[in-house]
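Each remark here refers to the structure printed beneath this line.
One chain of protein is taken out of this complex; the other chains stay put.
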């Protein structure tokens, strides 16, 4: 059974204007997104900046008010539970993009990691300290670090502290919003490996948000491509990378730099070709407002945003 | 025909921290030819930007030793007035963060025009405006007339980076230094910006130094690649050689940490780039990050060796380096 099921999610932000700051229009940050994630899987959400990935993640966890649509967690409707519902808060945790600003600089590591524990479990000081130390060990940091402050750690270490905080209360679903975008390749590898290890160990499910297709390909079982608040394509990792159907996906995939310098010419021509196709067939793939159409199934796992046929 | 455009000899750039100077660029030598892209890779903190700023003479409080010959003239040791004649004209730079690289209170058109005012004072106002519009169009910003009058905050990150590029190429530079020009941008925009840089190189026959930490970008763009670690070049080679026959443990580690087809586990380089004060100045700078390698393998003063024509590697350890999951013997028997 799907652990998370999102149905036709819409999140609109008001645009205010005029002397009296009245709402004149809405930014449709998320405009009719549906997906489901199976327990233990990693679901990738990809798109350019501003496409609505973060907003989707925040809406699922209740940090953004939902305009319409439905979010089901473990079969329960949690759409308007907000962050107040403690069971949900415990089971769904989030890892943020920026390891520098997401940890309170004035708090010790002990307090940062123990925060969710204090909210959900009544532990004695001693037990709490033990738990935090074991969490630090899980994320590969020395248990003596508990009395240090965030600035004493490197970016990769901080991100692992963020992960320790997220897994402290043994959640079932983790929403990871660009968890490695701010990190160097070498540190990226560390965090990604680590996320995979604890996933196996704790049977975690990830909603993995990223704009880096290479990383998404490495991490995810299923992938959705988002553009202007809508899905343009969804499928297994193989569907998206080996058989992209939407021109937008093709363009995105073709833009990934190839690590083999021998493919340079090929890659260049491929990109030119996709660019030409993009220019020529734009109107076949986007409606008059430049938005994606509704999704049409082309196989059991593969959905593409195409105009309805017939 | 490639000519030597830039030749750096034993460059050392040091910053003062407390009462001491610490070298962020430590004994770097390299050359750049025209119509050539030299890629420089390395983790952040390796000294890539410090190197680029040294070439452009943009450090305000650093001690610079060594020589930087641009077309035979030592620009590390010339008067500010002479340097200002070269900067923005022969030498130009593109910066990493397009959101902060432009003056927020100045119109886009005026910011581009400033380079022309400085280096082509003979241009009339009308000619200048025409050239600016041409440049805006050249970097593929739609509606040049409109953008000319706009301020930076009205443009997206990708558009601003194009403006920064327009400023850099305004006077057809011979040497273009691009310091992580696409790190802050989305992949599709990255692809367009990189194409632009490549076209410019071809059209102007310029030399380009492309700094990045993205190995994919290097693989697609560079003719030669220098790998930098802790202020030093640890390996420099022609691009195919570097990707197919990497020798230095740091180069290999970097290549193994990027996700590639069918790779189960990414390689993790242990530890971090040390800060300037903590950097070991004697002995190997990278040894701490490959702790499984026996201490006897390290050299006291690892030097660059030319292992095949044009392929330089620091130290000799490449002949016996192995990853922890490889056995020492397998490596010794030539099984890479």
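Should a chain be cited, it is by its letter among A and B, assigned in written order, with residues numbered from 1 in that chain.
In this section, a residue touches a chain if its C-beta (ideal position, glycine included) is under 8 Å from a C-beta of that chain, and two chains touch if they have at least 3 such contacts.
We take it that contacts and distances are computed from a predicted model.
Which one, "MBL fold metallo-hydrolase", "Peptide ABC transporter permease", "Phenylacetate-CoA oxygenase subunit PaaC" or "Lactate utilization protein", is the UniProt name for the chain you do not see?
Its record in UniProt gives the absent chain the protein name "Peptide ABC transporter permease".
Specify the residue from the set B:5, B:25, B:93 or B:293 that touches the hidden chain.
Selected residue, touching the omitted chain: B:93.
Considering the whole complex, which of B:13, B:115 or B:241 touches the chain not shown?
The missing chain is touched by B:115.
Kindly state which of the options B:18, B:80, B:142 or B:309 is in contact with the chain not pictured.
From the options B:18, B:80, B:142 or B:309, the contact with the absent chain belongs to B:80.
Out of B:102, B:284 or B:317, which residue would touch the omitted chain in the full complex?
The single option touching the absent chain is B:102.
Counting contacts across the full complex, list the positions on chain B that touch the omitted chain.
56, 58, 80-81, 84-89, 92-93, 95, 97, 100-106, 114-115, 118-119, 150-151, 153-154, 164, 167-168
We take it that only the chains that are shown with their structure count from here on.
Where the centres are mean C-alpha positions, what is the separation of chain A from chain B, in Å?
Averaging C-alpha atoms per chain gives centres 31 Å apart.
State the interface residues of chain A toward chain B in the complex, per the touch definition above.
48-49, 154, 156, 184-190, 192-193, 211-215, 217-218, 251-252, 254-262, 264, 267-268, 271
For the complex, which residues does chain B have touching chain A?
43-44, 157, 186-188, 190-191, 194-195, 213-217, 219-220, 222, 239-240, 243, 253-254, 257-260, 263, 265-269, 272
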